[in-house]
Every structure is written in C-alpha cells, then in structure tokens.
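Just one protein chain is left out here, and the rest sit where they should.
Per-chain numbering from 1; labels A, B and C assigned in written order.
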Amino acid sequence: MRYITTIGEREFAVEIVDDSHILVDGKIYELNFDSVEDQPVYSLLVDGYSHEAYVYLVDGVWQVLMHGHFYPVMVEDEGEKRLRTSVAGSLHHGGEYHLKAPMPGMVVTVPVEEGQAVAKGDVLLVLESMKMQNELKSPRDGIVTHLRVKSGDRVEQHQTMLSVVD
Amino acid sequence: MRYITTIGEREFAVEIVDDSHILVDGKIYELNFDSVEDQPVYSLLVDGYSHEAYVYLVDGVWQVLMHGHFYPVMVEDEGEKRLRTSVAGSLHHGGEYHLKAPMPGMVVTVPVEEGQAVAKGDVLLVLESMKMQNELKSPRDGIVTHLRVKSGDRVEQHQTMLSVVD
Amino acid sequence: MFKKVLIANRGEIAVRIIRACRELGLQTVAVFSEADRRALHVRNADEAYLLGPAPSRESYLRGDKIIEIARTCGAGAIHPGYGFLAERADFAQACADSGIVFIGPKPSAIASMGDKAVARRTVAAAGVLVVPGTEAVGALHDDDLLAIAPVIGFPLLIKATAGGGGKGMREVANLEEMPGLLRSARREAEASFGDGNVYLEKLIEGARHIEIQLLADQQGNTIFLGERECSIQRRHQKLVEECPSPFVGEDQDLRNRMGQVAVRAAQAVDYVNAGTIEFLVDKDSNFYFLEMNTRLQVEHPVTEMVTGVDIVKEQIRIARGRQLRYQQDDIDLNGWAIECRINAEDPYNNFMPSTGVITHITPPTGPGVRIDTGVYAGFAVTPYYDSLFTKLIVWGETRAEAILRLRRSLEEYKIVGVRTNIPFHQKLVDSHRFMGGQFDTRFVEERFSIESTEDDADADLDIAAIIATLVAHRYNQRATNIVQRGKRDASNWKWISRWERMQH
Partner (left out) sequence: MFKKVLIANRGEIAVRIIRACRELGLQTVAVFSEADRRALHVRNADEAYLLGPAPSRESYLRGDKIIEIARTCGAGAIHPGYGFLAERADFAQACADSGIVFIGPKPSAIASMGDKAVARRTVAAAGVLVVPGTEAVGALHDDDLLAIAPVIGFPLLIKATAGGGGKGMREVANLEEMPGLLRSARREAEASFGDGNVYLEKLIEGARHIEIQLLADQQGNTIFLGERECSIQRRHQKLVEECPSPFVGEDQDLRNRMGQVAVRAAQAVDYVNAGTIEFLVDKDSNFYFLEMNTRLQVEHPVTEMVTGVDIVKEQIRIARGRQLRYQQDDIDLNGWAIECRINAEDPYNNFMPSTGVITHITPPTGPGVRIDTGVYAGFAVTPYYDSLFTKLIVWGETRAEAILRLRRSLEEYKIVGVRTNIPFHQKLVDSHRFMGGQFDTRFVEERFSIESTEDDADADLDIAAIIATLVAHRYNQRATNIVQRGKRDASNWKWISRWERMQH
C-alpha cells in the first residue's frame, strides 16, 4: 500500500511493504511496530532505534506526540492527495466558522450579539472550565450568527455555540 | 434478593433491598458500591466507612482480598445452599483428584509412575516456572492414573497432568 | 488530643494529607462531591461522606456541612489543604466555635494576611519592604483605582484582595485598557473566592518570584525551611518550582536575610503552623513582600525533599500542640528538587483545559522521583475543578542531576485519556535559559514558545511520518474489514472503542 504523508512542508512517499518493512522515499527500513495495551501509544523499533509516540486522530489529521514534540501529519493515498490539493483553493475562503466548545464548561459571558460584526481576534465568548476562564476568539472577520448560548449555560464538549459568517 | 453468605463457620443472611441498602442478619446498612475502572477492585462505602477489596471467582468461591486479609466466601440462594449441604457428604469422599498445572511451566520431573500408590503429601510432580521449582503434592492417598506428561514437557495453566484415584 | 482528621479537600492534596495522617496513626475522613465518588481520596480514607453536587459552591465550599460531618463522625480536626476553605478566616473560626481543631493558623492571622491590603500594611509596619501599590483599606471602587493607577505607574497588576493562584489577576499596560481588565478581574475573583474586591500593585520588571517556607509552633518558635524559586509561571499560575532557588544559590547571606524577614512578617501576626511568604526579588537582590499564603502550598514537596522535613506531618504535630522538632540550625538544604505541575490541558491548543477518562498511566519511578497525584487509570477528569491533577517532583544531588532526572521522568511519563502539559515541561526543561537558571516571572510568556522549531524535532520528522502512516494504514485496513463484512463482534467492538479513545 502506498501513501503520501505530509508534515508541514515536508512530503514523504511511504510504501508499506510487509509487516516488518517500509519504504520511505525509496529507502527501506526494517521495523517492529506495536501498540501499548491497546492504547493510542505506539512503540516503534526501526533499524534498532526505539521510539514511542502518542497518536491521535483529530479532524482527519494524525497528531503524533513524540519525545516532547508535536507533529500534525496528513496520511493520504494518491487519489485523496490529488483531490485535496485541487479543491484546497476553493475551500479555504468563504463559508461559516462554527465556534465549538473546546471542553465542557459554563458560559461566563457572551460579549457579542447576533448580527454584530467582529474582527479576527475579537473575543466571542468566555467559557469557564476547571476554574479557569478561557477567552474564545474569532479566527476571522465576519458577522455573528446562530448565537445559541447565553451566560450561565452549561455546554458539552464540541457543542456549537455560535457561528461567524462573511 | 436473599442470599446465604458463608465465610468459614460464619453464615450471614443477606438481603439486597435496593441499590443503596442491604440487610445483613436483620440489620440494615446504607451503602454505596462501585467498581474501579471495570476491574475486579471494588469500593464500598458502608455507613460512612470506606473499604476496598479485590474479588475473584475461583471454582465457585468468591475470594475477597481486603486490607491484606483473604476471605473465601460462598454466596448462595437458599435452594443452592440446601442442595450443597445435602450432597456434601456424598461428594466429599471417593472420586478422582485431578492434578492441574497451577501455572504455565515446564515439567522438571515426575517421581511417580502410573499405577503407583501414593500417600497424602507425596510429591507427584515438580514444575518449573519463573525459575522456581515447585513441588506439587498429593492431597490424598490413592493410585496414580492418567499420567499425561513427562519431564521436559511444557504445560499450560489448568492443564490436567495426572490423576489420583482411590 | 484528636485522633481523627477530616480532610476538607479533594485531588492530590487530599491524598497527600491522608497519607500523612495514616503515617501518624490517625484516622482519616474524606468528603466528596457527586463527581468524586471514585476519587482516590475517597478510596484511601477510612471514612468518606458525600457533600453535594459537583460544583465547589455546593460541595467543597460548604463549610457548614463539612463541620457538621466532622461533628457527627467524631473528627477532632480539619485539614483544609490549599484552595477551597483553606484561607477563609470565617471557616477557621467556625471550626474553633465547634470545638474542632483547624490545622492551620488562627483566624485572626488568616484574616490579616488574607486581605492583601491589610497584609501589606501589617508587614510594612513590621519593617518589611512591600511592592509599591494601593495601600487603602477595604473595598476600592473602580474610580478610585483608576485614579491611583497613574500614581503607582504602569505596567501594574490588578490583584484579587481575597486571592491567590493567579485567579482574578490582570496585567495592565495603560489606563485605556484598565476598565475592561478591572471588570474581568472582578468577575474571576468573584467566581473564585466569592469576593470581587481587587487592589493594585506595581509590576516589577525582570523580577523573580521567590518564597520562604515557614513553620511556627504554638510555643512561639518560628523557623524557615529555605526558599523556593517559583518564577516559571503562565497567566500568573506557577508551573515549575525549585528548592533551592538558582538565583539565591550559594548566597547564604541573601537566603538568611529573606528567611529572617519572613519570620518577622509571620511573627507580626502571631502566626502558627505552616505558611509561606512570597517575595518579588529584583536583579539587584532587593526583595519585596508580595503576600503570605496562610496554608500549605502546592509546591511544598520540593522543600520536603531538600530539607527532609515532612511538612504536612509537622502541621499536624503543631496542631496537636507539640513543639517543633527542629530548630533553625537543624535545617540543612541537601541537594536540589524540582516540581512540575502536570495539568489537564493541551499545550498545543492554547493550554485549553482537557477533560475525560484517563485510560492509561505509566508513571516514571526509580531513584529520586516522587509523584503526588489524585488520579489513577480509570478515573474521569471533570471540568469542575482545577486542572492540576498530578505533581512530578525529582531530587538530585545537584541542580544538573535533578534536571537530567526530570528529563527522563517526563519522557517516561505516559498519560492517555486527557491531554497534559507534559510536552510543555519537556520543552521548557530543554531550553538553555531554564538550564542556566536565567529566567524571571515573565519568561514563559515572553521568551518561550512550545511551537518553536528545534533541530532535534526535524531529525525525527521521518519517524513521525512512519508512525502516522502505520497507524493510518492499520486504521484503514480495519475499517474496510468492518464495513465490508458488517462484523461487529467482540474483537471489533474492542477495536472500535480503542479508536474512540484515540480520537479524544
């Protein structure tokens, strides 16, 4: 199986040969790969070196946390990669931004109103969790819509609280 | 639900009233019972006191390991209890004793032969596991039968290795 | 004297205090909220009683209920830990009124030091230098504060009068932004302490936060147990603490002067039990009183490891009326200890709190490693309480050894189920300025970035690519298999739940 694996600007052509061999950009590696207690912790022995990493899948991106470093990784086959590259331009702009609760908590205050214009960096909402107040900011310019919460509301993780549109 | 719960000579009449109440020998206890991470470790709050125990089910006996003490417990409803008491006499004597491997290991030596008479306490077999040689002794007088292993054999846990009959 | 102690707290500090009681042969009573039935302090205590629903106001802040439980179950003393009721003079007084020993200072001392404005006046009167700021008494209105601010000079800090731990604290660069910051500071102070009052303090630039640990018995003996360096902070929350301070280091004269001033400040309020005087120290080794924490500190273990004194046991002994077992001359600093606060937050997502069930922990162990924690594999970290859930403390013969031990411990530490700030600590410990001991209280926010690219990260880019590809490959294969055959049998269920964990 062949994959195109991307970390930031770097692209790797990876081919999984068999259970103990992998080809990366034409170079063959001997490896031994195992997970730790069915947890998203992986142990990789490659050419004798021992590595251990957490791997999480978040919004289609493989987050690899290893030796204290964080790597967001895209793993795609050639078809997927082509598709993503060709539509990237059209998807990038426009559309709505949905502000989702990054964790369960209580809405402390909503300093914006429906229909209000906001600039990138403006505070949209203050959410309290674990005794900390977290200011959630707008990643873009736009108009506030679909305001679904008010101060005092409890929200679940990933719950959409409001949207910002062009 | 009513149970008769036996530890050694002591017998308890236990009635489970609801999720937070239990009646033991006519005395009511308020309790809060929970397991720890779906493991056989249980936390019991009873009348304010906090207890924690491992509970294992081995050959129909509930083994409770608590505060460093070991309690083998029988839990039966009235019918089961009556049945066990009535047939106890007939089951106790006669029949075969099956020597099962208490752990995986290697048979070091079998100092008995098929058909040989052995006395209670005689060594039937020496099993090596974890670098220790463990002498497995006969719990009764009898004749060795069904000898299924020889020295050098690897055995799995619970595998029957030989029997001793009257 | 009391034989049973109620611990009016949760998490790692409740567990820590239960341990001290057990090791003194005292019975322990835990209290817990509905969210904490499975918490370690409930499991470890001899007795445990429900306080109420998860929010602190309805559980751990219910002083009345806690005292009632203590009376009912016959607990002769209450240890408040830190946070919650630890610095509430009214609670300490209510304990005394109920004939229960409060393991801490007298209510009067808590009150004088708890109102930060009063505290500043008190210690200033005892001849201790204080950071310039508002000296007025009582509740100041925004108008007053806005008027005083330019006199103190910018940058300055808004601080909660009842506060601590960075809650309700804001930095102000100029007068224009001050009204908004006053509002949010008051709001946070109100939420955290039930008291929205704030005061102002000059922001001393390039300063270090260094504090002195004190012990005082009822016989009038007060000693100090060296200093702690707490300058590694983010949003005024301490993240890493050391004993001794690399700034004080071999300067025994500075250490003694700070210690003696701290003792004087404590004596000014007839202080009894454990307490900490926080100082700001400028580049020229001038030090200013910041505040006194009239309780056990989160970071007390580093002092324990270097002095050999079990501070919590000593607190209990003092509360039982015993004389201090140590005199000032008995206190030697042996080696070096560093603590990392392990918080449930995502350092790669602006340190957002992270909640969930911890599914796996492999802790670092071995020589010179101590862990204080309130969690275990299977426990759920909820959004109701502080994100600090574990402390990793290491000891070494020298600071260099301690740092190397910390590095290997952080690398060994595996926690799955919530995101933690362990990667932050790993990056920090590897930074040249931390290794050199060269940092002030603004180092983390101004000069440090977890995102910064480093050479060794690039070196492992191919390894990260290989691991991600292998995991993705396994995922694709398995997913195809399940969809094609519709096989939702046991092994697939196990696999599905595993992938659910992975996407946390």
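By our rule, a residue touches a chain if its C-beta (ideal position, glycine included) is under 8 Å from a C-beta of that chain, and two chains touch if they have at least 3 such contacts.
In this text, all values refer to a predicted model and were calculated from it rather than measured experimentally.
The shown chains contacted by the absent chain are A, B, C, with contact judged over the whole complex. For the chain left out of this panel, the touching residue among C:154, C:348, C:376 or C:475 is C:376.
Where subunit A meets the chain that is not shown, the touching residues are 32, 34, 36-39, 43, 45, 48-50, 52.
The set of subunit C residues touching the chain not shown comprises 15-16, 19-20, 22-25, 40, 44, 301, 304, 308, 310, 334-335, 360-363, 365-373, 376-378, 396-397, 401, 404-405, 407-408, 412, 488, 490, 493-494, 496-497. Taking the complete complex into account, residues 1, 3, 5, 7, 10, 12, 14, 16, 22, 24, 29, 31, 33, 36-42, 44, 46, 49, 51-58, 62-71, 73, 75, 102-105, 108-109, 126, 128-134, 157 of subunit B touch the chain not shown.
Please note the rule applied: only the chains that are shown with their structure count from here on.
Note: centroid distance subunit A to subunit C, computed from Cα atoms, is 30 Å.
Centre to centre, using the average C-alpha position, subunit B and subunit C are separated by 48 Å.
Annotation for subunit B: no residues touch 2 or more other chains.
Of all residues in subunit C, none touches 2 or more other chains.
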